[in-house]
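Right after this comes subunit A.
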Amino acid sequence: MRQMLAVLTVVATLIGLWYLACIPMNMQGVLVEAERAGAEVSPPDAAVRREMGGVSLALRNGFAVPATWAQERPRLPAPHQVAVELWDTTVMKKITSKRSLVYHGWVTLSATLLGFGIGTVLGVLLAVGIVHSRVMDMSVMPWAIVSQTIPIIALAPMIIVVLYSVGVQGIIPKAVISAYLSFFPVVVGMVKGLRSPDAMQLDLLRTYSASKGETFWKLRLPASMPYLFASLKIGIAASLVGAIVGELPTGAVSGLGARLLAGSYYGQTVQIWSALFGAAILAACLVGLLGLIEKTVLKRMGMA
Partner candidate 1 sequence: MTLVAFALVLWGFGWWLNTRLAEGPRSGTRAIRLAIPLIFGATILVVWELVVRGLEVPLVILPAPSLIAARVAGSLPILWADFVQTFVKGALSGYLIGCGAAFLMAVAVDRSEFLRLGLLPVGNFVAALPIVGTAPILVMWFGFDWQSKAAVVVVMVFFPMLVNTVAGLRETTAMQRDLMETYAASYWQSFFKLRLPAAMPFIFNGLKISTTLALIGAIVAEFFGSPTLGMGFRISTSVGQLALDMVWAEIVVAALAGTLFYGLVALIEHHVTFWHPSQRR
Partner candidate 2 sequence: MNGTGQQPELSSVVSAKGLDLTFQTNDGPVHALKDVNLEINKGDFVSFIGPSGCGKTTFLRCIAALETPTGGSLTVNGMTPDEARRKRAYGYVFQAAGLYPWRTIAKNIKLPLEIMGYSRQEQDERVRNVLELVDLAGFGGKFPWQLSGGMQQRASIARALAFDADILLMDEPFGALDEIVRDHLNEQLLALWARTGKTIGFVTHSIPEAVYLSTRIVVMSPRPGRITDVIESPLPKERPLDIRDSAEFIEVAHRVREGLRAGHADE
């Protein structure tokens, strides 16, 4: 309860700060428009104004403050402008429309999910191999760990272009990027999880002379679940970033990344912000969904 109140306070403060930030950020543009519309602007000389900071301009032109929250193409759109745009492009548009954010979101989401699925399956398989084979462990594991420290997302543009040149386009190239971005966190987390049973638990199964398979299904796999879910959450967030970045280099026309890119070409700030929030909401939903599954699964297993 207290936590809820605290979170709401923090969020409200952030939104308040956002509105405040809009004033100096957009003041220059607003004054230009106001002058054109015939209003008295201080100082009247546009060249002098350009040299001044947004704050001091706002102090001298108090009348223009409300306009900073209602510009057509503001440098920083106000929260309600973004909210309205989000509403317009999700609920008010037909899902099949090219202007619907749901449509663009789905394009990105489908690539994310496909890639995430592939990456997770391969990651879990490799982890199982690593835990059971000493050679694989010693050969592959150091590289999997190192891969976590390098910006492998830099490979994204190349993958898109290379796959394009061999005739593969559409969802697959993006899914490949999503897959390898989620692959490594899953490998590392899953190996950790499969190794989490302690010596006593393993010794117990040895006294029952359990086979490797039985040990895996009855002890290692259940014990790895909390670790798996922790890395799945990291993995899906990475997958989404991968899919978005995968839409940048080819100048794709659909998807959240394409919306970001198009918005930045045409200075459509409200569109950028709403695409950004669309991506954020999508990420939050995906991570939240995984969290929910985690809770249910762990509860069923008596671990939470």
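One rule holds for everything that comes next: contacts are C-beta pairs under 8 Å (C-beta built on N, C-alpha and C of every residue); 3 or more make two chains touch, one makes a residue touch a chain; residues count from 1.
Quick note on selection: all candidates are chains of the complex that A comes from, given by their letters.
These numbers were taken from a predicted model, which means no experiment stands behind them.
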item	value
Chain touching subunit A (counting every copy) in this complex, out of 1 or 2	1
List of subunit A residues in touch with candidate 1 within their complex	2-3, 5-11, 14, 75, 134-135, 137-143, 146, 148-151, 153-155, 157-158, 160-162, 165-166, 233, 237, 240-241, 244-245, 248-249, 256, 260-261, 263-264, 267, 269, 272-273, 275-276, 279-280, 283-284, 287
